[in-house]
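Yeah, one chain of the complex is gone here, protein chain that is, but the others are all in their spots.
Showing subunit A:
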Amino acid sequence: MLELDSIYKSFYRKRAVADISLKVKEGEIYGLLGPNGAGKSTLIRIINKIIQQDKGFISFKGQILSSKHLNEIGYLPEERGLYKSMTVEQQAIFLGRLRGLSKNDAKESLRYWLQKFEIEAWKDKRIEELSKGMAQKVQFICTVLHKPHLLILDEPFSGFDPINIELIRKELKQMRADGKSIILSTHNMKSVEEICDRGMIVHKGVKKLEGNITTLREDKKEGIFAIQFQGNMIAFANALWTGYEIVDKEVLADNRFLVHLKMRGENEFNDLLATLIPHVKIEKAEEILPSMEDVFIKEVNGPQNTEDEA
């Protein structure tokens, strides 16, 4: 659907993004991750043709991205904004028409979304009469009104309560199922783990990591296992002896523990289980994958990141 090939952009000799390439497939949610000032917004503005890249190519559906493709893209910027004195309907018609819809199609599409979100009563309300969360919802509707094939969402969950976050998440999953592509730029790593298929971590304008979200987490795993059991903690420790290293332990109740441990030597998960089964009653045992937050922090704060920035 969308392909970026070695994109460079500087502002007054200060690098904003350098050599960034990525591919977003059909029916995929792609996470764009990075700390503040990493260059995410610049990249998003380049894809939206708000600013022009200095170098590199962007293709959309196999063609060089041009203004004619903008009607197939929906964009929700991080800093939300609507015309405060216009009503929800006027706003939607105006923004819809800018994206190539006819007045009637915009009205029809708005009706569909207002019904879906059960907010038909808002249609004639001016934006200034709505709460911040309500306005956010309207802005989301305005973003998807023209049924874009590519949706670019910058922090789409900020400002929403948990119920509405779930609502938006559900819609995004539905759009993915319908074959739409979504680029999600966010700091909310939980959302990334939950809904993103693939993603990229950008730091100081350069790509640090890219890939399938589960694979990214797998790659960063450190061989730590979590064992929850009932029994004697001393017996548990004795059974492990020198083949394993206890990283952390938590007392859940009398004779009930959760232990994080690392393998030593050639030991594997099955060996661990075989060692423990005769001594304690195992309730739960799993390998711990690092959270995306851990991956993100490690990647951004890692020692290898200190050398760049010209």
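Everything below uses one rule, namely that a residue touches a chain if its C-beta (ideal position, glycine included) is under 8 Å from a C-beta of that chain, and two chains touch if they have at least 3 such contacts; residues count from 1.
The definition used in the following text is that contacts and distances are computed from a predicted model.
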Looking only at "NAD(P)H-dependent oxidoreductase", "Monovalent cation/H(+) antiporter subunit G", "ABC transporter" or "ABC-2 type transport system permease protein", the name UniProt gives the absent chain is "ABC-2 type transport system permease protein"
Considering the complete complex, of A:58, A:95 or A:261, the missing chain is touched by A:95
Checked against the full complex, the residue among A:60, A:75, A:157 or A:257 that touches the missing chain is A:75
Given A:63, A:85, A:214 or A:255, the residue that touches the chain left out of view is A:85
Touching the unshown chain, subunit A contributes residues 12, 45, 48-51, 67, 70-71, 73, 75, 77, 79-86, 94-95, 97-99, 139, 142
